[in-house]
Structures are given as C-alpha cells and as structure tokens.
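Next up is a structure, given as structure tokens.
A protein chain is absent from this complex, but the other protein chains hold their places.
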Amino acid sequence: MRKNLVSRNNLISYKNFGRKNLIGYIFSSPFIIFTLAMWLYPFLWGIVISFKKWNLISPKQSWVGLENYLGVIKDPMLWVMVRNSIYFMVVFITITTITSLGLALLIKQIPKKYAGLYIAGFLLSYVSSGVAYSMVFNLLFAGDGLVNNLLRIFGIKVGWFTNPKIAMASIAMIVCWKFTGYYGLFFLAGLNNINPTLYEAAVIDGANSWQRFIKITVPLLNATFIMIIVFATIISFNLFTEPYMITGGGPMNATRTMMLEIYHRVFGLLQAGYGSTLAIVSAVITFIFVWAFRKLIERDDIYE
Amino acid sequence: MKKTLVVFMAMALMMSVAVISQTATTAIEFWTAPNPFQEAFWSEVVKEWNNTHHDQQIKWQVIPAGNSSEEVILTALATGTGPDLSTNIFTGFAAQLIENDFLVPFNRFDGFDELLKARSMENIVKNGWGFNGNYYVLPLYTNPMAYWWNKDVLDELGIDVPKTYSDVLNLGAKYNNPTKQKYTILTRHEPNWWDRWFDFCMSYQANSGGKPYWDDKKVLFNDAHGLKYMEFINQLFRKKYSPTENFQDALQKGIVLGSIEGPWGINYTKETYPEFNYVIAPPLVPDDYPADQPIHTFADTKGMVMLTKNKQKQEVAWNFIKWYYSDIKHDVKWLEKTNMLPSREDVLARKEFAEYLSANPQLAEYAKLLPYSVPPALNSKTIELQTKMNEVLWEPVIYGKKAPVKALNDAEKELNKIIKQ
Partner (left out) sequence: MNKYIKCKMPLIYLVLTIGLFLAIFPYLWMVLSSFKVSGEIYTRFWPTKLTLGNYAFILKGGTGQERNFTGSIANSLIISIIPTISVIFFGMITAYSLRRMKICGYRFFENLVVYQMLFPGVLFLIPLFLIMRDWGQINKHSGMILRYLIDPWAIFIYIQFFKTIPEALLEAARIDGASEFKIITRIMLPLSKTTTAIVTLFTFMARWSEFLWPLIVNKDYDKMPLSVLLALFTKGEYQTYPGVQMAGATLLTLPIVILFLVFRRHFEEGISFTGLKG
C-alpha cells in the first residue's frame, strides 16, 4: 500500500513534468517580459545613447564615439562630485555607526517590552518621505530658524546649508537622522546573533567590557558594517531629493551629486548622451567603491 | 469565468471612457507663469475667453515648475506634451526655442502690425524682440529692478538713501553687526542661474549706461564696469556686510537694510508686513558715476509665444492673442492683479493706468524707471552662460576663493567657450 502510493506519487510528478514547466513558465513569464522590457532593453539603450550626441528632440542623433566619456572625465565637475560623495560617506558612516550601534547596544540592555516601543519611535524617522523631511529641515536650519535661534544664545551662528564647507555634512546629518533607527535594528539583530558564551569565556579570561566590545562585538558585526558602508556608497552617488529641495547643488557646488548633475544635463540642457555617459560613469565609480570597501573590511571567518 | 468576464467588461468600459474623453477636447493648451498673482489673473481672463468663445476653448495650466520654467517647458517639448501657447518666455530662451524650431513667428498672421499699434508696443517689439527679421514673442510685462531700503532704520541713523558703493560701505561701517543679526545689504548667493540677472547683470547695465554684458558672439562684461561691481561685492562679503545664511524676507524682518527687489514684492510685503516702511531707489553705482546721467537698470521682461504647428490651433491661439493684447482693459486688470507693469509705451501716459499708479506710489516709482530699463542681453545660451557665470565668477568671489580680476578673466574665457560651441 505504502509502496504503491510512493510510486503513484512519482508517476504524478513525472507525468506532469511538462505541464509543470508550462505552468511555471506562465507564472514567471511576466517577470521575464518585464526583465526584457524594463531592464535589459533600457540597459542596452543607455549604453548606446552614451556614444551619441542627441538633444532628445531633433531626429538627428550623431555617433560621437568616446567624446562623451572624454568630456565627463575631463570635466572638473566629476571630481567635485566624487569629492562631495566621499565627504558625504565619511560623515554619514561615522555618525550613523555611532548613533545606530549605540542605540542597539542600549536597547539590548532594556527589557523587551520597552525595547519595542523605543525601536518603533526611532523607526518613525525612517518611514518619512524625502520631500517632507527636506522641507522640515530646511526651515529648522534656516538662517533664522529654530536651530540657529537656539545657537544664537551662545553667540554661534551656522550657515547649515549655505556654508560650502558644511552644507554636505548637514545633508549627511539629515540622512543619518532618517537611518539611525533602521540601522539600529540591523545592529540589534547582529548583536542578538552573537553567542553569549563568547562573552562569558572572555570574562573568565579577564577581559574588560571595552576589550570585549573591540575583540568580540565589532568583528562579529562585520556583515552589518559592510551592509551599511555599501549602502552609504550607493546613496551618496544617488542623492537627489535632499539637495534638490534644499540647496540646488550649491553653494560652490558643495552638494552637487551625480544624480543632480544627470538631471540637470538631461532635463535642463537636453544633453541626453552626456547624461547617459555620466550615469554609466557614476555606476562604475560606485562599483569600484563598493568593491574596494569589501576588499578592505570584509572578513569571512571569524570565531567560527 | 463570470469573474473574468466582469473584470474584462470593466476594463473595456474604462478604456472607452478614456478614448471618449480624449476625442472630445480640441482646445489649445495654454501655460502661464508659476506666480500666485499671475495665476489669479489668468484664471479670470481664460474663464472670460472660454465663456464667450465656445468653439475656441483654452485649457489653461500653470507651468509645473520647481526650479525653472524653462527646464520644464523644454522637457515637455521633448516628450511632445508641451503647450500650444505659453507665457513667461524671456528673449534668450525664445532664441533657444527658435534654434530648435519650436516657435511660430507672429508677423505671418493677419493684423500683426495693427496689433502692435493697438497695444502701443511697436517700438518695444521692433527694438528688442526681433530674431532674423521675424517676431516670435509678444512681451507681456516689463519689471524694472530696484533697491529697497529700510526707511525707518535709515532715518534713525540719520543717513540718506545710499546711492554709491561707498555710501553702502560707510553705512556698513556704522551699522553692520552680524552677531546681532544686523546686516547692511542682501546680495543673493543662491546658485540659480536667474539670480545673476538681478545682481551682476543689473549692476553691469547700471555702471555702463545700459550696455549689454554679452551679445551672441562674445562676452562683454570683463571691463572697468564689471570690475568695479565685483570689487564692491568682494568688499561686502569680506566685511560680512551681506549675510551668507538663508533668511526668509530678510529685508522685511529687519535683518538687512537694503535689497534688490522687483515690483512683485510690493503686494506681498503690503499683506505680510504692513508696518514695514521702505524707499525704492535706482541701482547703486560706482562713486565716479556722473551725477547728471540717468541710471539704467535691468528689466525682467517676459512674453508670450506660440508653439503649435497645427493650423487650426494656431488660429485659435492667434485669435486669443489679438483679443487679449488689443484691449487695454486686460492690461489694466493685469496691473491691478499682479502689480507688474505691462510692456507698453504708454503706461505713464494713459489715464487708465494713472489712477492705479497714483494709488500705488511704490509701483509708480518702478514705472518711473521704465524709460531706463534694459532687457536681458540676447544670447540663446543664456541659461548655460549664467550657470557657468555663477560657478566661475560669482561664487568664487563671494566665498573669497578668487580675486575679482581673476574671476572676471576666468569667466570671460569660460563663457566665450560656451558661446563658440
């Protein structure tokens, strides 16, 4: 009886092999069509346009070979934007690591029922919309905004978005505000995955809490660090809404990002070819950064 | 099966509704400037037209612009969703559109010359809005730019309204105190290309007696006139006489004593800061500017263009233009609603305007500047040029990265490169 069932079962699977594939392909066909139409096709087209000079309007599209690429590389603006992105990354990664790791370490100490409430509170900033919080911070940090009014009591005045030296740092801080709770959650998950016996062993070996933090916690959170750094790299080149809403790329191009420049080139000056080239160059630079970071920091086997 | 049928029928219904709603409208698309007062004006005028011309409807919307309406119009044209008729076009942008063959010349339509006479704008149009013998733009308004000075504080200090650069620097030495949020003058540092119209371009025209700062062949601003202004700007920012933070309504709130403003600020100030007391004065000039000479100023002037290639729509658009421009009632209403001066030669002469101007003394001050108002210098690459100007001339001097002489030399070189491209 039992044997019979198994063989019948196999038979069903066998007979239905073709049918199953058919249904499976029907299920995944929207995805395949979508991939071809919205991913592969635009991807290739983007590459093609980058070798052309075209103003989006005229029927004339002339091949210019590598002219756009040479133009992008020779344009001093490219290095300004790379510099801005690195500045953003440094500020963002430093502050977010401190705030979100600190948050996770503190949350871990308190009972679960309160932890949930705190996490929810911190996560509220994450769900906020770019346009909305840019507007809020723009007013809060204005010349006579709340923050400067408070600082004036101490005789300090900061041009948060108008001083070219700190405008990008201010934007990085806004993005930190958004992501602290979210990353805190990741760090918390990472902390919860650390085997407590490691700490117990370290205590027996006489390690103090700072040594335990440096020798156990930090290395074991490696994956979380990598994730945050990679993410910071990607957003630093793709930043658009915040500088668009607040600074327009100024002052002195201090907050000009790749995305802002691409938008300006394509939709402000109608330079479709140049804009596409810039997009490709920006993707390549992002990949290089991500690759370099992983090479530098990623560890595969720690305390297995 | 039933379910599928219902869904299918619903979809078919929706599609047919979409098709019907598409075919029912043959109206022309009309875009106007994103400005609350102009919006209120056009809303009424278009309503009036649509009520009296049932066969020639106008679908009106405000240019959906965040940063600049030029950018939005270009993108819309690139996607084939642009307007048939649009306002808010300045000369340089018109030239750019003409180069791309988007505009329709008005002089090919019947009654063009009569229309110029009827609106009393023949000289204005013929002397500033021609492109290769054709006329593609009909100017709507001309806004001279002027300085506003905080009268109460100046009176308190016992100081006359500043006329020259030295006057401002002396005032600054006496009054300026950044830690107490007291600045002398507001000079804009925003990186928008159009902001340079209202500082550098305006001051160059004032210093040079109304000469253009470039033409369609090369840059003209790298001379003594440009230098005197940039040295002044350099001084202002080195001495912190101008704030570098963003303030909303810095002048009205008393954070600065003086600022360059257009007539569009009058109504807003009246509504929001009714107590604020100010004097309107022509642009500042260098100390050696001859006292007997009139002072020129920059005029922000925009016009209407036709973009449709469809003959039927062109006719509707032209009828609307004739209807609008030939009736002085519209210009009077314009003046009342927007507080901007219509581009007419008879603004100071006609009694229709006189009544409103005498009731609005601030605007009358602006009207007095009309004879000395100079439109933007003509170049089809204005937007690119002023973006670059900001980058190599304006910001480096403001933030003290370059000496004025070097910045002007660099700017001449870089901008000429763009013009020659």
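Chains: A and B, in written order; residue numbering restarts at 1 for each.
Methods note: a contact is a pair of C-beta atoms (placed from the backbone, for glycine too) under 8 Å apart; a residue touches a chain by one contact, two chains touch by 3 or more.
Note that this is a predicted model, so its numbers are computed, not measured.
Undergrad: Return the single residue from A:S85, A:T180 or A:T217 that touches the missing chain.
TA: Residue touching the absent chain, from the options given: A:T180.
Undergrad: With the missing chain put back, one of A:V72, A:A172, A:L221 or A:I262 would touch it. Which one?
TA: Among A:V72, A:A172, A:L221 or A:I262, only A:I262 touches the chain that is not shown.
Undergrad: List the residues of chain A that touch the chain left out of this view.
TA: The missing chain touches chain A at positions 9, 12, 20-21, 23-25, 27-28, 30-32, 34-35, 37-39, 41-43, 45-46, 49, 56, 99, 103, 106-107, 109-110, 116, 118-125, 127-133, 135-137, 139-140, 142, 144-146, 149, 177, 180-181, 185-186, 189, 227, 231, 234-235, 237-238, 240-241, 244-245, 258-259, 262-263, 266-267, 272, 275-276, 279-280, 282-283, 286.
Undergrad: Touching the hidden chain in the full complex, which residues of chain B are there? Just list them.
TA: Missing-chain contacts on chain B: residues 34-36, 39-40, 43, 61-62, 64-67, 72, 75-76, 78-81, 248-249, 268, 272.
Everything that follows uses one rule, which is that only the chains that are shown with their structure count from here on.
Undergrad: Starting from the mean Cα coordinates of chain A and chain B, work out the distance between those two points in Å.
TA: 39
Undergrad: Please give the residue numbers of chain B that touch chain A in the complex, ascending.
TA: Chain B residues touching chain A: 66-68, 71, 74-75, 77-78, 100, 178-179, 181, 189-192, 243-248, 250, 253, 255, 383-384, 391, 395-396, 399, 401.
Undergrad: In the complex formed with chain B, which residues of chain A make contact?
TA: 55-58, 142-144, 148, 152, 155, 157, 159, 161-164, 244, 247-253, 267-270
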